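So that we are looking at the same thing, I have put the structure below in structure tokens.
Only a single protein chain was left out; the remaining protein chains are all shown in position.
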Amino acid sequence: MYSQIPTIFSEKISPEAREKIAQCKDFVERYCIPADKIYLEQISPDREKRWKEVPEIIGKLKIEARKRGLWNMFLSNKYSEGAGYTNLEYGCMAEHLGRSIVAPSVTNNNAPDTGNMEILARYGTKSQKEKWLNPLLDGAIRSAFLMTEKGTSSSNALNISCSAKLNSRGKYVINGVKWFASGSGDPNCAVWLVMCKTDSSKSTPYANHTVLLIDSKRALASGKAKLVRPLTVFGYDEAPHGHCEIVFEDYEVTDADNSEIILHKLGGGFEVIQSRLGPGRIHHCMRTIGVAEQALLTVAHRANNRLIFGTRMSERESFKTAYSQYKIDVEKCRILVLNAAHTIDVKGPKGAMREIAMAKIEVPRKVLQILDWCIQMFGAEGVSQDTPLARAYAETRTLRIADGPDEAHLGQLARNNAKDFPKIEKYFEELEQSRLDVAKL
Amino acid sequence: MYSQIPTIFSEKISPEAREKIAQCKDFVERYCIPADKIYLEQISPDREKRWKEVPEIIGKLKIEARKRGLWNMFLSNKYSEGAGYTNLEYGCMAEHLGRSIVAPSVTNNNAPDTGNMEILARYGTKSQKEKWLNPLLDGAIRSAFLMTEKGTSSSNALNISCSAKLNSRGKYVINGVKWFASGSGDPNCAVWLVMCKTDSSKSTPYANHTVLLIDSKRALASGKAKLVRPLTVFGYDEAPHGHCEIVFEDYEVTDADNSEIILHKLGGGFEVIQSRLGPGRIHHCMRTIGVAEQALLTVAHRANNRLIFGTRMSERESFKTAYSQYKIDVEKCRILVLNAAHTIDVKGPKGAMREIAMAKIEVPRKVLQILDWCIQMFGAEGVSQDTPLARAYAETRTLRIADGPDEAHLGQLARNNAKDFPKIEKYFEELEQSRLDVAKL
Amino acid sequence: MYSQIPTIFSEKISPEAREKIAQCKDFVERYCIPADKIYLEQISPDREKRWKEVPEIIGKLKIEARKRGLWNMFLSNKYSEGAGYTNLEYGCMAEHLGRSIVAPSVTNNNAPDTGNMEILARYGTKSQKEKWLNPLLDGAIRSAFLMTEKGTSSSNALNISCSAKLNSRGKYVINGVKWFASGSGDPNCAVWLVMCKTDSSKSTPYANHTVLLIDSKRALASGKAKLVRPLTVFGYDEAPHGHCEIVFEDYEVTDADNSEIILHKLGGGFEVIQSRLGPGRIHHCMRTIGVAEQALLTVAHRANNRLIFGTRMSERESFKTAYSQYKIDVEKCRILVLNAAHTIDVKGPKGAMREIAMAKIEVPRKVLQILDWCIQMFGAEGVSQDTPLARAYAETRTLRIADGPDEAHLGQLARNNAKDFPKIEKYFEELEQSRLDVAKL
Partner (left out) sequence: MYSQIPTIFSEKISPEAREKIAQCKDFVERYCIPADKIYLEQISPDREKRWKEVPEIIGKLKIEARKRGLWNMFLSNKYSEGAGYTNLEYGCMAEHLGRSIVAPSVTNNNAPDTGNMEILARYGTKSQKEKWLNPLLDGAIRSAFLMTEKGTSSSNALNISCSAKLNSRGKYVINGVKWFASGSGDPNCAVWLVMCKTDSSKSTPYANHTVLLIDSKRALASGKAKLVRPLTVFGYDEAPHGHCEIVFEDYEVTDADNSEIILHKLGGGFEVIQSRLGPGRIHHCMRTIGVAEQALLTVAHRANNRLIFGTRMSERESFKTAYSQYKIDVEKCRILVLNAAHTIDVKGPKGAMREIAMAKIEVPRKVLQILDWCIQMFGAEGVSQDTPLARAYAETRTLRIADGPDEAHLGQLARNNAKDFPKIEKYFEELEQSRLDVAKL
């Protein structure tokens, strides 16, 4: 019933990973999806309380997940802390995690922590790892990456203007307004990774930024950093995690040595954010495919139980045909993403730039169409809290914007493709010559 | 700057209406759109309070609107209480009203009250009009139409099963679960128009239903009718109006004579709901066009002030081209709806069935595409509370479902078109004969 | 069965025109459509002969058409030679003409002669009219407009480089390569209207071109102008009319005084071509709508007579739904074009620039989708000579290119829309002020 992994990708998956994928599927189906409704009900409707505590079902499922070894699967075999899976293998797990709201959290594979853990594993000093990576891997704390800024075009990260300047005491003082910092509203969020402009004099503009590791609890306690408000996504505040607006007004980082707070190196911000992106985009895409598959299951269930003018909806030609077209669409997306995942495994994120961009552009766009159809098949119920569809639509919609809008990625591909144009001219010159040669045969 | 009324439609508009449209535009631009943000801020974030009071800006603007004679324009010249405008004329006003969240309310042209007032004007007894129509026309109370039922396919109204049966005391007793009753959460909602099954024995199934006028405050006070919860639209609860689920458990209507609560006549439910639909759909469509135009203005403003890699967004070819395509799309929608409006004016809602259906199917679908693009142009801000776009998307999305999903309307057109098929066969028979005749020329 | 003229447009049509439209419909249905197959069969399969003679059915139907007064209806009431119809009225006739391959020819409403006759009527001297306009109006000769040039972007007519220079004898000598000159292959083609560059020194580049009236038979006889070949359209040569490539090599125009060959005035080329375009585009669009309607009739006939797995195709839900969606699409197109036609009638082609552009961009695009679906419904037969569909597709496809590609028209609208951007900024400034004012209410 649930789609299989396409043959050629399946062949690349180790027996251990195959087993883990199956476990993951089982856990998601028997624990996580059933828990989603409980989770939503346990979020307090009170506007203050909903940000103070994480629903207790999360803690309970974390225990179940760890019991089964379903923990931190995202961290690839490139890292010593990694679970040892390839991006392709984890991709197949991520698809199942995407089918449930709670699954990524309860298995500690939730964004943005996953990306944050990856760069901490890659660039963190021993001390930074102890302080932040270990508790993150343990699920004890959460984290946020403060990138996007109010009033700035985020498709060009050079625009990032939140400043961190050394004061006379040799401490960094931060000023700026970040927003859409996912997860920053979480009561357990303990660390912010903040992309700051630490310089403006470098000959290459890509050397002016640095990612700083900020103890968020202390920063907020200082009164110089403020969680202004959660931004909503189509009306959802996504408590208790949220996407917050955070203002720094002369916040001086005094609680740690500068070497503790600089991730990688001074001026290394671009390197850090670039290495963060590739696999994370693939994880998002794979989860999104899980969203689509689960939505299609939900709508098939609806159609099986709904009469339209005396005929079961699932027996109507128009329904069956549309359903099948969408199943094709999901499969096309899956192949596209798994292809990108494998390319990362073989060639690294840089070598897979084109494949990642294609997946990032295509998958959310197509899944949104599918979700829209599913909503339509549910009628009014589809836009309401009684199905997971509208919420899924809203979250998926952000994927066309987050990490750079579609347009930015397509623009990047366009610039790369344009590099081929002179070669194409050369080819057509050769073609003219070949025409002469062939005419003489 | 703002689109003009297409010439041929403009020619049909009386000078008085033209003047009123201009006043309407001015009022919307100078009072309503500026008030939208204030309105949203005045809605209490507290989950209880937000349903208890209507933001005070509404009251203030009502005064301004009445001062300008911008009140109840929707009620066509078919009714003695009507403002005297044709559907075409009011359509042009409705477009402007649609540009603002508050404009329909503050001019007393808000759904579902408009449709409810229309049927009260058409079918109400003198006493019913005094009790309900007059305060509605006066803006003193609001109303809800309880149609859709949980678990029932609403594309076929014959499925409506909420029962109203006479008990031994000769009183109606209502049982059933209605939901998505728009406006039913409003603190001023005083009357429910409830589509009930009052019989099941009629030879024609279309004679078994009746619309009952229920005093909602009394019903709720009885404890036998309950506002269970507001349904959300994406993540919006649309307080203070809401779309509620309402349960009737043996609610006995004792506060009025049966003749007071039956609208039109026993078994006349289908007649009532059918007459309610045509113009209302056109009003929705016109407001939706206003939504699209305002969104395009908003996005042009964004583009004028946003640099993408050093170039103003509004100067980029891709932006300008897309913007112009969407302006075309809006204009096509406008022509389609105004054509339907005029057809209603000339041939009545029945004679305009096809035109109304076309508008109903096409307009929200296209406007959603436009809004989606506008959201994309705003990036993360577009999905948030900082622009009106996501909220507008959510509301517009419901129009593809409310009053019957697109599929139902297209299916209805399909059945009508199929009636032509035998005539088409006849035409092709004649064509064969003509071929013989022409060959002999 | 056949779609009615939408109400609001119907109201603008005079009783005489209404009668003529009905006659036109009848003639097309009983004479022209039945004759289409005969026409195609009468075109010689021999590659030379097919260009030498016009199928005789054309002559026979011309007699029938004139007998019924169905002749030159295109020439609007702006001209003394005109038939006296508005663009809206003729538009409704053109729709019917478009349903048949031969109908435009046999009623003397065929492009490019219609546009050529219009500019001759508008700009021609008495002598030019006698020589060329009268026989064209009489259907005795045909004409071609030589505009597009090989290797030149035609979306910017300033690029036109075919030169006409006065030699020492005071005669014009023409050099250049024109192509896609529709109708230039016709055995009765007697006059070419050639857009030439007669100067290059004018301060405004729009004053360097002139339209010359060239006696094509004499030009060809000279050997200095050559019909190189017909260009094909998806494999169709469209004999006997064709779209030819024509080369001028030092062709000296000696057969007439210069005043006889200059249309309008020296340097007046741009004025001539601009006045030629508006109504012609609308005629094309209306005929295209007729193409779509006739294709839908044809496919309904097919569906009525085709069993798919035991069910009549016309009874399948997917067929009926798609058919109805396409009927909506045709109606949307019709309204769009009639709106443009009426705007021309009221405001002239310049005042209707936006409406014309919208129709020009939207209609062929949509009709191509409809034709593609019709082809698909016919299976292999649909791409073959056994239905009119593939041929109609090919011809309609050229409309997205002829008279400027969609992109050029959309680009023009985009430039116009961009002129609004500063006004939009002003509006948003006022909005800020209004927000302050409203907050004080």
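By letter and in written order, the chains are A, B and C; residue numbering begins at 1 in each of them.
The criterion applied here is as follows: contacts are C-beta pairs under 8 Å (C-beta built on N, C-alpha and C of every residue); 3 or more make two chains touch, one makes a residue touch a chain.
None of these values were measured; they are calculated from a predicted model.
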From C:Ser153, C:Ser200 or C:Gln433, residue that would touch the chain that is not displayed:
C:Ser153
Residue among C:Ile246, C:Ile375 or C:Val438 touching the omitted chain
C:Ile375
Those residues of chain C which, in the complete complex, touch the missing chain
45-47, 148, 153-156, 179-180, 231-237, 243, 306-309, 318, 375-376, 379-380, 382-386, 390-391, 393-394, 397-398, 400-402, 405-407
In the complete complex, which positions of chain B touch the hidden chain?
316-318, 321
For chain A, which residues reach the chain that was dropped from this view?
1, 6-9, 12, 29-31, 33-35, 37-38, 57, 60-61, 64, 297, 300-301, 303-304, 314-315, 317, 320-321, 323-325, 327-328, 331-332, 335-336, 338-339, 342-343, 346-347, 355, 358, 361-362, 410-411, 413-415, 417-418, 420-421, 423-425, 427-428, 430-431, 434-435, 437-439, 441
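Throughout what follows, only the chains that are shown with their structure count from here on.
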Using each chain's Cα centroid, which is most distant from the centroid of chain C?
A
Please work out the Cα centroid separation of chain A and chain C, and write it as a whole number of Å.
52
Cα centroid separation between chain A and chain B, in whole Å?
38
For chain B versus chain C, what separation do you get between their C-alpha means, in angstrom?
41
Shared-contact residues (touching 2 or more other chains) in chain A:
318
